[in-house]
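All protein chains but one are shown at their positions in the complex.
Chain lettering (A and B) follows the sequence in which the chains are written, and residue indices restart at 1 in each chain.
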Amino acid sequence: MAETPASNLDAAVGLTAESLSPGRLAFRRFLTHRAAVVSVGILVLLILWVLLSPLTARYGVNEQVFDISQGPNQNLPPASFAWFGTDIIGRDVYSRVLYGVRVSLIIGLASAVFSLALGSLIGAVAGLKGGLFDDVVMRVTDVFLAFPFLVALLVVRNMFGAVGWVTFLVGEPSSVRFMVFLFAVFGWMGVARVLRAQVMSLKEREFVEAARALGASNARIIMRHLLPNSIGPMLVALSLGVVGAIVSEATLSLFGYGPDPGTGATSLGLMVAGSKSAVRAGYWWLALYPFAALLVITLCVSFIGDGLRDAFDPKHGGAR
Amino acid sequence: MLRYTLRRAVWLLPTLLLVTFLVYVALRLGTDPVASYRRTNIRASKKKIDQYIAANGLYSGAFGYIRGYFKWLWGFVTLDWPRSIKGSREVWPHLKDALANSLRLGLVASFIGILVGNALGVLAALRPGRLRDTLVNSSALVGLAVPPFVSALLLQLFFAVYWQKWFGYALFPVSGVYPAGHQGFDLFLMLKHMALPVVVVSIQSIAVYSRYMRASLLDVLNSEYMRTARAKGISERRVLVHHALRNALIPVTTLAFLDVGAVVGGLIITEGLFEYPGMGRFFLVAYSNGDFPELMPWMVLIIGSVVVFNLLADIAYAKLDPRIRLG
Partner (left out) sequence: MMEPVLSIRDLHVSFATPAGRVQAVRGVSLDVQPGELVGIVGESGSGKSVSFLSIMGLLPGTASVTGSAKVAGTEMIGVPDSQVRAQRGKKIAMIFQDPLSALNPVHRIGAQVVEMIQAHQNVSKEAAHSRAVELLDLVGLPQPDVRARQYPHEFSGGMRQRVMIAMAIANDPDVLIADEPTTALDVTVQAQILDVIENVRRQLRTAVVFITHDLGVVARVADRVEVMYAGNTSERGLVNDIFATPHHPYTRGLLSSLPSANKERLKPIVGAPPNMIAPPSGCAFRARCEHALEACASAGNELVRIGSTETSCIRAAELQGSAP
């Protein structure tokens, strides 16, 4: 069947009777994306579950379910005293998963927020100012985006780890704070590109010219006009950033460059890493539960991101 | 077209020099090659260490970095490569094998990903909002959201560990290119070892391409010139191939070139988990040893491939899209 562009058709048919603010419209469209709405629900439940972990977690993160003197406590399959089984040194997997989810969510959200802030600022300024600053920023992002991600991450990790004032500010490379710093330093490039493109197209529109004509400063234009108009792509970038940081943390942990387990910390990534050898021995519960938690987070956030993208860019109307 | 190509190609060498210099500095700061050498060769004499420093140009001080870079560069282009710090091996034979292994794995996976992913993307875009589209789009989203290490570990668990448990043998091996101690070439064995890593990587690239193609084709299908094409009264098939796909392929082709360029870098996560001796694993091992003489040539290969394929992607873009080809 032959098609006519949907946008023309709306106008042609006169579907312009209702007028809603763009934000409300986007919100409505978001609600029609079933997978995204369900994901929001699941994610909220998961966060509540983690916040209320004192109610269900019966053991400390590094506490053994019972003393080794009472019998072997390692690698026990799920049982009533340890719902998700025990790990290689007899700790409760359930309690550790809850704790790991908390750490991973913190890493994901904090990194995404920081990189979003950094990327928006750099992207907006690059887009507005153009010229040399723009050129340099874009070349830097090009190189970074083209480089194998993990290689760049590892090299930069160690490089910053060797710089005194960085470790003074954000801790040793094996701390959670350093991870957040690292992912923020890495995450801004994608956001900056999106925002720069957005700014470049907005810059040409009348209302920004009008603001400029009224003598508004660059900073004011960014704050009052450009950022609110870029909120859609930024929310999408935020969701991508969360998934990216959580997966990156897990990947780094997998190869021994993650948070230091010696300090008693854990994260989903560390648990996944720990399960690597356990899997071959057939201790499936050591892999299954951290995997499931990780997948719930990445899937939910991805679907939310997809819903947001569709909501703010209805042309590409996607999964329902 | 030729002028465009030349104008872009002129930047090849400066970019290579700049990026390799940055990497050189980053590696020296990040891995502290001299300390790594001492750690690996505890009984190395002062003379040996000085030889190592001289061979690699690891001079200290801000100026030492610049001087050291050119010293390293000269050695690199005259093919006088320093030996690895661990076991003092020649770097190239080892690197060459890793490259071959990675190319084999990466190209097969890219091929599958590009072919299947684009086909799915086209199928989805032709029926936007329908069941077919929802299925493709959602599975792609899931495919992207599942980190490669999760699918790798799950595949290992199922095809090796549990298959062994249930049927008494492992359907697919989980590590290496050949079983330990195997000599010579054996296509069947090789494919068997490649199967699981290829699946892990293909899942990701199928997901990427199907979404990319879908978005690109939807964009094109919504454009005005599609209506013009239909108004001509040509067959729907010609409208789709000659007008829609021809335009939708432009961004997809660019992505494909960049992807193939990245194959040289290996698939670090997959290779790491399957102990597949490719470029990714080469890097992981060399990096954890702080093996500067092994890391630099590796980096040069990666950077060279990224930069060259970036250029090829630009040329392909210009070739496909006359708007870019401004001379």
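Annotations
Convention: contacts are C-beta pairs under 8 Å (C-beta built on N, C-alpha and C of every residue); 3 or more make two chains touch, one makes a residue touch a chain.
Because the structure is a prediction, the values reported are computed rather than measured.
Of the listed residues B:R104, B:H193, B:H243 or B:R281, the one in contact with the hidden chain in the full complex is B:H243. Contacts to the hidden chain, counted on chain B, fall at residues 223-225, 227-236, 242-243, 246-247, 250, 320-323.
We adopt the following convention: only the chains that are shown with their structure count from here on.
Contacts from chain A toward chain B in the complex involve residues 2-7, 35, 142-143, 146-148, 150-151, 154-159, 161-163, 243, 247, 250-251, 254-256, 272, 275-276, 279-280, 282, 284, 287, 291, 294-295, 298-299, 301-303, 306, 315-320.
Those residues of chain B lying in contact with chain A across their complex are 19, 23, 26-27, 29-32, 128-129, 133-134, 137-138, 141-142, 144-147, 149-150, 153-154, 156-157, 160-162, 165, 174, 215, 218-219, 221-224, 226-227, 230, 258, 261-262, 265-266, 268-269, 272-273, 280, 283-284, 287-288, 302-303, 306-307, 310.
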